[in-house]
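This report refers to the structure that appears directly beneath it.
With one protein chain removed, the remaining protein chains of the complex are shown where they sit.
On to chain A.
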C-alpha cells in the first residue's frame, strides 16, 4: 500500500514540476511578441485602417439576459467605437427584466418585420426592432435559449462578413475593435478569428469607454483573478497563438469570420463553453480542409470586464468554465493526439486535457497526499513535504513570476505599490486561492454530467461611469 502511495505521489510531483516548466516554456515563446507589441504606438498603426473604405464592416453582437442595468451603456460605448462601418445587434434572450424596454425607450426603437436569413436554427424570434435614431442599432427579442442560441440569432440577423461577439457587461476601448480587426485586415482574410486580451476593470476608473485611471481593487479575490488573467493571457494564450493552436478566444470579446462560423454550424447550444467549443470546431474545419487560415490573439488589452467579488459567484463561474472545457474536449476527443489535426491535436488538445482540465484532479490528489502524509501516515512525511514545496512552486511562485513578467513587458499598473501588492497576493495563492480553485474545478468536471445550459448570472455593479 505504501509503495502505491509513493508511486502516486512521485507521479504527482513530476506532474506539478512538468506543469510549472511548461508555463515557463510557453512564456519564453511569447515574451518577444508581448514586448514588441507593447512598444508599438497603436494610434499610428491603426489609423490607416480607420480611413480606408475597404476595411471590412463588422456586426457587433451583444447577447443579453437580464442586463437592464448595463445594456444601454454598453450599446452607447459600442456606438462610440472608432470604426468605419458597423452595426450593433442586441439579442435579448428572453430576459425577465426590462432589458428590451430600456433599449426601446433609450434608442427610440420601432418594430420592423426584418427579412433575415436563417443560417442557423434558433429559438423563436419574438420581434425585431430598429432604432429610429441610429438605423444600424437593432434589437432581437427572442425566446430564451441560452447564450449560444442568442449569438446564433445575432449571426442570422447580421449583415456584415465579420461579427464581434461581446458580453453585455464588457466595455470595449474606443480603438478595441480596430485593433482586433487589424490582423484580419492585414492578412487579407487569412486570419478568421481574433481574440483580444480581456482585463479586469474592478478598481480602475472607466469613463466613456476609456480607462481614465488604472488601479487595483481592494478585494484579494479580485486581485488574485487579475494575477490569474496575467498567467492565462500573457503566458498561455499568446504562446499558443504564436503556434496557431490557440483553442480559446474569450467569450467576453472576439471577432469571427461569419461565413466560416456558419460553415462550422454556429455556436453549440449544448455546452456552457460555447466560445471555446466554436474555436475548436473552427480549428477542426481548417485542419480537415488543410486550410492555411488561422486564429490569432491580440495581446494588447482591448476589453474590460467586471470580475466577481463574491466567492459564491466566482465558484459558479469556475464550475461553468471547467464544465465547458470538459464538454469541448469530450466533443472533440477525436482530435486528441491525432496527427491528422497537426499541432492542435498533438499539442494543444493534450495541453488543455492534462494541464488545464486534469491539473485540478492531480492537484486535489496532491492535497490529499500532503494531509494524508502529515496526519494519517499514508506516505512518508518527507514525501508529503516535497509535495507541499512543489505545490508552492506550482501555485505561488509561478503566479508571482507572471506578475513580474507583466511588469517586464506590459507594465500596465502604474505604481510600485501595485506591483508589490500583486506580487504579495500572488505569493499567497497556494495557501487559499488555489485550493478553492482546485475544488471548484473538480466540481466543474462532475457538473459536466448534468446537462443544462444556462446563462452565467452575476450581480453587476457596473464598471463604466
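Here is the rule we go by: a residue touches a chain if its C-beta (ideal position, glycine included) is under 8 Å from a C-beta of that chain, and two chains touch if they have at least 3 such contacts; residues count from 1.
Definition applied: contacts and distances are computed from a predicted model.
Selecting from "Lactate utilization protein C", "Branched-chain amino acid ABC transporter permease", "Aspartyl/glutamyl-tRNA(Asn/Gln) amidotransferase subunit C" or "HEAT repeat domain-containing protein", the unshown chain of this assembly corresponds to "HEAT repeat domain-containing protein" (UniProt protein name). Touching the missing chain, out of A:126, A:361 or A:408, is residue A:408.
Of the listed positions A:7, A:143 or A:385, the one in contact with the omitted chain in the full complex is A:385. The chain not shown here touches chain A at positions 35-41, 43-45, 48, 52-54, 108, 110-115, 117, 130, 132, 135, 159, 185-186, 188, 382, 385-386, 389-390, 392-393, 397, 400-401, 404, 407-408, 411, 414-416, 419-420, 423.
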